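All protein chains but one are shown at their positions in the complex.
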Amino acid sequence: MTDDTVLGRARVEDRPELQEYYAKLEELSAGALWTVANDIEPWEPKSKSTPTLWNYEALRPLVLQAAELVTPQDAGRRVVWLANPSRREVSAAVGWLYSGLQIMLAGEWAPAHRHAAAALRFIIEGEGAYTVVDGERATLGAKDFVITPSGTWHDHGNEAKSGAAIWQDGLDIPFVNAMEANTYEVHGDGRQTAEGESNRSTASYTAAGLLPDTRWDRRYSPLLKYPFERSYEALGSLAEAQAPSPYDGYVLRFTNPTTGGHVMPTMGAQIQLLTPDEATQAHRHTGSVMYTVAKGEGHSVIGGKRFDWKENDIFCVPSWEVHEHANGSASEDAVLFSFNDLPVIESLGLYLERPFEDGDGHQEVTS
Amino acid sequence: MTDDTVLGRARVEDRPELQEYYAKLEELSAGALWTVANDIEPWEPKSKSTPTLWNYEALRPLVLQAAELVTPQDAGRRVVWLANPSRREVSAAVGWLYSGLQIMLAGEWAPAHRHAAAALRFIIEGEGAYTVVDGERATLGAKDFVITPSGTWHDHGNEAKSGAAIWQDGLDIPFVNAMEANTYEVHGDGRQTAEGESNRSTASYTAAGLLPDTRWDRRYSPLLKYPFERSYEALGSLAEAQAPSPYDGYVLRFTNPTTGGHVMPTMGAQIQLLTPDEATQAHRHTGSVMYTVAKGEGHSVIGGKRFDWKENDIFCVPSWEVHEHANGSASEDAVLFSFNDLPVIESLGLYLERPFEDGDGHQEVTS
Amino acid sequence: MTDDTVLGRARVEDRPELQEYYAKLEELSAGALWTVANDIEPWEPKSKSTPTLWNYEALRPLVLQAAELVTPQDAGRRVVWLANPSRREVSAAVGWLYSGLQIMLAGEWAPAHRHAAAALRFIIEGEGAYTVVDGERATLGAKDFVITPSGTWHDHGNEAKSGAAIWQDGLDIPFVNAMEANTYEVHGDGRQTAEGESNRSTASYTAAGLLPDTRWDRRYSPLLKYPFERSYEALGSLAEAQAPSPYDGYVLRFTNPTTGGHVMPTMGAQIQLLTPDEATQAHRHTGSVMYTVAKGEGHSVIGGKRFDWKENDIFCVPSWEVHEHANGSASEDAVLFSFNDLPVIESLGLYLERPFEDGDGHQEVTS
Partner (left out) sequence: MTDDTVLGRARVEDRPELQEYYAKLEELSAGALWTVANDIEPWEPKSKSTPTLWNYEALRPLVLQAAELVTPQDAGRRVVWLANPSRREVSAAVGWLYSGLQIMLAGEWAPAHRHAAAALRFIIEGEGAYTVVDGERATLGAKDFVITPSGTWHDHGNEAKSGAAIWQDGLDIPFVNAMEANTYEVHGDGRQTAEGESNRSTASYTAAGLLPDTRWDRRYSPLLKYPFERSYEALGSLAEAQAPSPYDGYVLRFTNPTTGGHVMPTMGAQIQLLTPDEATQAHRHTGSVMYTVAKGEGHSVIGGKRFDWKENDIFCVPSWEVHEHANGSASEDAVLFSFNDLPVIESLGLYLERPFEDGDGHQEVTS
């Protein structure tokens, strides 16, 4: 039912005396609910974001050019950010999620800071880059996934002899700003001194169901870097054991190994495998998602529009948009990394999911 | 430290070649982070809302007039909503919280519906009103607090022989819309049929630390109505046992008795007692709060501005605004009811609090 | 199915060569499982405790006599303990629960100590008694329920001018000893100095769903005393709102108001109302329970045996014994207080419950 003339919806017709009344209300910082009720109480969720694909091949030269134009010390972060056409005013790539491509040349580093907003990285290319998060140094390999939780000190650099490292940042800055709770602090020393072994959390947390004896009471994962090799192997093993999800193929959620919950309270991430020729069914759910193609090529249909993608391309699925994915190869795997605001949606009881039941479960492509 | 020229902040000076570069980025749905970084990463939270007081005496005639102008069946809800001067575009009274004054004349009723957004009510005046929430009927007395959680069917009416009931609604509609997760459904029967005794949850959950043998696995309180008499007595008892909070006087949080957590996952509420002549210290915290004066008179200083209030007045404290309250009477209690978005703020790890340490802990009133 | 000759049970017949084999095993601190398997893997739970009623009228003179024979300082605690006929060796009244009757004459006090075992009290008679638990002083009125959680310092006294106070102690001493985790410490000062107001937690936590702003992270309830008047009123209110439980009449669980969980991790308690002439259906469940008659008279049938009780009598229901209760009066309420080990049973996933389905749901009384 989506008929605004039924009992239970606002259906007051305008009259001159109402206009007078509305004017009086406005003077007292008030309004008549029925003039806005149907707009603010939609029958179904309506996203303000536009399904968008960012072509990495096209963006890469501009990212490289940034390195010629500004230094990381002056930029704070030298990043080309991904602007959703309808969310530019809140600096979001989709919903309340920010994303961008950061470039770090050999020998460069960016100054240490921390903020209430949470961050994550997905490494696109290059060797030699590292990040230091609250004193733990992590080396960054292609397609690794790394978290920088709310309130942790972090700085990055590139120790390679030559070349550039490029990674994708994901942050909840728009959300934390919307919640009016962001803070920012610069580190007095410019850069942190790393303690202990590099990648020590990645070496300490390796196998499922095996935990070191660590007292950990923070609200995020003690495992900072999830190496791609490990994730890809886990997907392969899963694919041998089970049937795929109809909507996602084989999918693994990145979690805090000490709780089984999301890696951070405001942003989650997952990685999924589409086996050769696999095409998923369409569905919709609340929550906003940013995808990065970690491997392979294929396409997604989002809200009836087809987006073709290949390795390193980035695209978004806004909340409640119908979407489906297809591997374009008959012989190679396709792998999608994605991050999302589902920890927020789920913890507040706002998660809804619905299969797309028209036709054969696939959308008609309209553009 | 709040100096945007330090290492760790964006401090790129504009140059013609950068403008060209920015134009190229815009074509690819991208941007340069350093042009917006300092704006979107503020040193401290900055609220978009304006501290505002709604004078009940001034609004009441307009609320009564609404009853002459529209029927509840045509209005859906016949409500005068409280518009924060700087949040009108999202229909919010403060932050992402909606509030309004609903009027129900003797013999009237409003149609049943449900939505993903959560609602609560604080009764201002009138006898004879009731609400039905998922089949449980609750009678509404002055200053009672009632919840209508996300997804519950609800309808209201007034069974008095004459007169009007007026209550304050609080909803998280702006927030759930911002999260792009709102839904709406009208009840096929127009009104629900109440089951069992009226006020049965209020009679089943009476004393602290005593629970009936109910299997309850929903994410909200099974106790729907918190009668004012009970809350006020509890405040009085607390005041005999303990010292007051420096920032809030004697304060009790409304909770889900089966968990000790907030009454609903997205909105919380509390009630506080300022004893005669009590004036609290000033502090600030993240989270947005709407206050209603349940009893007495006094004033609050919010962001340096003084707001004088008396019974039934409503005012808001935006996130991170410094605030303090004072009872204006040397002989009578003042009681403030308030609701807030703290369940969101707390569950996502975004709560920050800071005492106001200038001078003697009180703000200078600047307007 | 309870036939030990079926496939899946041990059914090895004895032979001489087996006896030789068993002897060799015994030398190596070993044994053959099949010789004990059916005993240690029963088809259903089998309690070692005997259903028992302790007649208060008969015990009271002996409790009073204790006061003539020993001082509280020499006894440590001057208590007549309730010995289950088949659990004397572990000092238990039922299962792994200890109980006893403690007497404190006017002007006496007992020295402060603490232990890993948890304790609770139900006051039987007398005015003027008090307990101090971790610095909070609680006055003890007839039928009040008080907790003394694991690890808290506690001492008791009687400040009346004359007369004796008698209360029932409940402890998990046998259980904590069985788990080999008990500790004991005496307080250097003999007695604690009480801090703040008496009964301050009872005054701070009064109404359901209203919590003071206390940081509380211990594993037990911050509410130390649950006054009988409050509990009895809550039962009366519940009885007006709902139908009774078929097995328990109207029942309220004592809980930690900050979590809704049991008052302590190892012992729980509840209070139940049998309205005039009410007779419950029979059922059985795992977990051991000690009942005290707080009000009225009636009888219980436990494992086919009838136990008549009146005010202040104490009786036990061992684990998995079928039981049912009946109010013996056509005009007066009967109220049963009880404590149990259900927090252990439930938290470890060992709770089982089964209605008694023979005949009309009532047992045949066989003795």
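Note that the chains take the letters A, B and C in the order they are written out, and that residue 1 is the start of every chain.
The definition used in the following text is that a contact is a pair of C-beta atoms (placed from the backbone, for glycine too) under 8 Å apart; a residue touches a chain by one contact, two chains touch by 3 or more.
None of these values were measured; they are calculated from a predicted model.
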Output for the hidden chain's shown neighbours is A, C
Touch as defined at the start, partner being the missing chain; which of A:Glu57, A:Glu233 or A:Asp277 qualifies?
A:Glu233
Chain A residues that touch the omitted chain in the full complex:
196-197, 199-201, 203-213, 221, 223, 226, 230-231, 233-234, 237-238, 240-242, 245, 248, 251-260, 263, 271
So that we can see where the missing chain sits, which residues of chain C does it touch?
1, 6-12, 17-18, 21, 24-26, 28-34, 36-38, 40-48, 52, 54-55, 58-59, 62, 65-66, 69-70, 73-85, 88, 91, 95-96, 98, 100, 111-113, 115-117, 150, 173-174, 176-187, 190, 219, 265-266, 286-288, 318-320, 341, 343-345, 347-352
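Following the convention adopted for this analysis, only the chains that are shown with their structure count from here on.
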Based on mean C-alpha positions, I'd like to know which chain lies farthest from chain C.
A
So, in whole Å, the Cα centroid of chain B is separated from that of chain C by 43
Where chain A and chain B are represented by their mean Cα positions, the distance between them in whole Å
30
Residues of chain A whose C-beta touches two or more other chains
none
